[in-house]
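Provided herewith is a single structure, encoded as structure tokens, for subsequent inquiry.
Every protein chain except one is present and positioned as in the full complex.
As written, the chain order gives the labels A and B, with residue 1 at the start of each chain.
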Amino acid sequence: MRISIASGKGGTGKTLVATNLALSISDQPVHLLDCDVEEPNAHVFLQGDHIDQQVVHLPIPKVNQAKCQQCSKCSDVCVFNAIALFDKIILTFDDLCHSCGACWHLCPHNAIEKIDKEIGAIDKTKVDNITLITGKLKIGNHASPPLIKKVKGQCNDGGINILDGPPGSSCPAMEAVEGTDYCVMVTEPTPFGLNDLRLAVDMVTALGVPCGVVINRDGPGNVGVLDYCREKGIKLLMQIPMDDRIAKSYAKGTPLVKEEPAYRDKFNQLYQVILGEV
Amino acid sequence: MKIAISTQGENQSSEVNPRLGRCERFIIHDTDTGKSNVVENGGRLSSSGAGVATAKMLADLGVNAVITGFVGPKAFAALEAAGIKIFIGAQGTVEQSLKLYQDNKLDEAQSANAGAHSGI
Partner (left out) sequence: MKELTVISGKGGTGKTSITAALATLASDAVICDCDVDAANLHLLLSPKVNNKAEFYGMKKALINQDECTQCGQCVELCNFDAISDYTVNSMACEGCQLCHHACPSGAVEMVDHLAGHWYISETQCGPFVHAKLGIAEGNSGLLVAEVRKAARRLAEEGNKSIIITDGPPGIGCPVISSLADTNMALVVTEPTISAIHDLERIVKVAKNFGCYIAVCINKYNLNEENSRYIEGISRKLNIPIVGRVSYDPVMHEAIVRNMPVTLVPKGKVHDEIKTLWAQVQKILL
């Protein structure tokens, strides 16, 4: 089973929920996949034994000058301007390339080869019952979705997979949620939280993934999120109170369920509720 | 010889636009005839690689030199490959920049003088 954790807004507690949920499941092996490849953070809370690292590549073009006839086809078809013919010289610009393959597929002289370009890495560590898979985008790269796809390839379909996604509701966030069985949306009861929750709900709805909401930093104040969930018929899965102790344990990088064991039952309950929903 | 000057306006008295890839237009001045014409920079609308697209366009127009404020690494590589000389540090109006160029007061770029993606 695949459970994705999403939030329209950053900093609502997505990683808090993902890591503590993973730590509260004991009946099955858990794969926690950190798909927030621009800023992966789950490993801060789950420091285990490193078992594997895999470098992730994408194909980019390399022109075989001996075969090239300077016909300019590649230069004409590349909408990203990543390959261009000037006079008699073909230049390639790796950081503009989207690896679409138009140049090598369409070259009439078979003069373009594919070579590998490193876009990031996937680390695998083990902590108790949890296998943590972390995707980390190489700085200077902006292609998160292909790396997220590779991270998702590490799912263990015999057990529970928790996918901690990036914030927002654009391509990378979508890539993380797509194809999961259930999406847990983490929000906070503020106008920011509600605004971004709306966007995230629209996104998961477009993807056809069922979802429920966890309200983090719950307390007196804004009831907009509750009204919205009621109106949209979205299940409220859990409310985590506004509590200095939670903020402090998070700041230290200690998992909440280790610092405050009472939360283990609460997160296990969340797990049971999700099982009931799927 | 054809010289292209990056600008936001449409004539000799318009301000130079120091950004190459995302400039609105170029004034193309032909030193042989003394005449100038304006071209829209279609390259700036590229969602990716505006500097490269702009260099392609200038090469297709048969431009020999370009006068601008800043040039990024990709546009520099592209213009160099196209055999187009790059003069940087231009300021003021198109006319003033052209005068500075003719008086040999503009530097010819030996490398990029702006970071990638500067041409927003």
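Just so it is clear, a residue touches a chain if its C-beta (ideal position, glycine included) is under 8 Å from a C-beta of that chain, and two chains touch if they have at least 3 such contacts.
None of these values were measured; they are calculated from a predicted model.
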Problem - Touch with the omitted chain, as defined above, among A:K88, A:R230 or A:K248 - result: A:K248
Completion exercise
Sole touch to the unshown chain from A:K62, A:H98 or A:K266: residue A:H98
Handout entry: Where the missing chain touches subunit B, by residue
Key = 19, 22, 47, 115-120
Practice task
For the chain that got dropped from the picture, name the residues of subunit A it touches.
Solution key: 8-12, 15, 38-39, 41, 44, 77, 79-80, 98-102, 105-106, 137, 139-140, 142, 144, 166-174, 190-192, 195-196, 199, 202-203, 206-207, 217, 221-222, 242, 247-248, 250-253
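Methods note: only the chains that are shown with their structure count from here on.
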Fill in the blank from the handout: Note: subunit B sits from subunit A at a C-alpha centroid distance in Å of 41
Completion exercise
The subunit A residues in contact with subunit B across the complex are 75, 79-82, 84, 86-87, 89, 91, 93, 95-96
Fill in the blank from the handout: In their shared complex, subunit A is touched by residues of subunit B numbered 46, 48-50, 52-53, 55-56, 59, 74, 77-78, 81-83, 116
